[in-house]
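Have a look at the structure that comes next, please.
Excluded from the complex is one protein chain; the other protein chains are retained at their positions.
Moving on, here comes subunit A:
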Amino acid sequence: MKLLNQSLLYLFVPLFVIVSVWAVVFYVNMLDEVYDSIDDGLDNSKLLIIRKSAEDSTVLSRREFAEGNYSIREIGQRNALARKDLYQDTLMYMLNEEEMEPVRLLTTAFERGGKYYELKVINSMVEEDDQIANLLWSVLWLYLLLLGSIALINNLALKKLWQPFYDYLEQLKRYRIDRDEEMNPIETDTKEFLELKKSADILILHSREAYRNQKQFNENAAHELQTPLAVITNKLELLLEDSRLMPENAAVVSQVMDTTARLIQLNRSLLLLSKIENKQFFDNHPVSINQVMRRVEDELEELFLYRNIEISFEEAEEVVANMDAHLAYVLVANLIRNAIFHNIEGGTVRVAFGDRSMTVNNTSSTGELNGSMVFKRFYKADGARKSTGLGLAIVHAICDLYGYKVSYSYEDSHSFRVDF
């Protein structure tokens, strides 16, 4: 969920509670004010009626409310003296509404000409249920209006405020450590973003430093190992050319030489592996895997003939991958060589393209291999062979680098599939 929507979610729930509480408090306060005002009115009416009763004695004989808003009846002295002004809510039939409506009633007592009277004054009241319904709707509308405007303002303001962040994020996504690119500055006054950029820049600086050191180490390791290996090989070659060398010594030299050759091959493959794993290949272009396959097949043609292996193609589509051309070659060549060397005399190699994938099938004298081990370094299915056991590990590393899926399956023949 985007930050924008999350912040809205956090706003909406508390806002609902706040508006609701506010509505209740507002209602109670308002009602209180209304009662106060009505009671003041009743009090005023009381004084007017009592004063009027002094001038007009007919007032004293109003027994019913009828069209007026008060009624008077005579009461006993003791009763009257005990009276205090009493305000209360009651119901009364209203002609216009044709139902019982709430009214405010003031009951009081007064003395006129030595007699005591009870006076009741009424005033119509707010209709509480209507009032509550009105208020509820108002509150609901207010809530929706608030939500709408907050969402809108939030959207606009946050988008504007967060824009530098998204810009920077995009830069980070595109950033490649092996390219010596500087990060662009971001235009913002937001302290947090500036701090984020500062931290990220420092992180990048350190990573780049570490990457450079690693690369340097790789190259140094290559240099340090390759040069002594070159000395050994070349000295042995010179020794073998020496006419004073006895045949029995030559056999020993020959063994040392074969071992050195394996050592050299091993070192080269390990260097290639570490280069791939350090992501030092980024000269990516669209490469037609079909074409690479044709090239490899062409190069190995004589070997196919020699081992009497038949190669066939099923090219349902052209598979194009965006990758380093050299790595594409190594990937395909290693799979094909693997299919040749672990094949049988007169066997077959089938290569199929389709579904953005390449599948290499080969017959073999061995049964199913351990699928979880086959791509591991130094795994050798038939230990007698003098292979380095790194060919398929290199294939796996290349696929890892580009996010391709490489898998092994067995069904009468070995099958290696790469999904590009």
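What to note about this one:
As a working rule, a contact is a pair of C-beta atoms (placed from the backbone, for glycine too) under 8 Å apart; a residue touches a chain by one contact, two chains touch by 3 or more; residues count from 1.
Just so it is clear, contacts and distances are computed from a predicted model.
Taken from the listed names "Dimethylglycine catabolism protein DgcB", "ABC transporter permease", "ATP-binding cassette domain-containing protein" or "Response regulator transcription factor", the protein name that UniProt assigns to the chain not shown is "Response regulator transcription factor". Within the whole complex, the absent chain has one touching residue among A:E33, A:E301 or A:E368, and that is A:E301.
Of the options A:S53, A:N290, A:S364 or A:T388, the residue whose C-beta touches the omitted chain is A:T388.
Although one chain is not drawn, the whole complex shows that of A:A200, A:I264 or A:V320 it is A:I264 that touches it. From the options A:K52, A:H326 or A:K376, the residue with contact to the unseen chain in the full assembly is A:H326. The chain that is not drawn here is touched, among residues A:K52, A:R212 or A:K235, by A:K235.
On the side of subunit A, the interface with the absent chain consists of residues 219, 222-227, 229-235, 237-238, 240-241, 247, 250-251, 253-254, 257-258, 261-262, 264-265, 268-269, 271-272, 280, 283, 299, 301-303, 306-307, 326, 330, 333-334, 337, 341, 385-388, 390-391, using the contact rule stated above.
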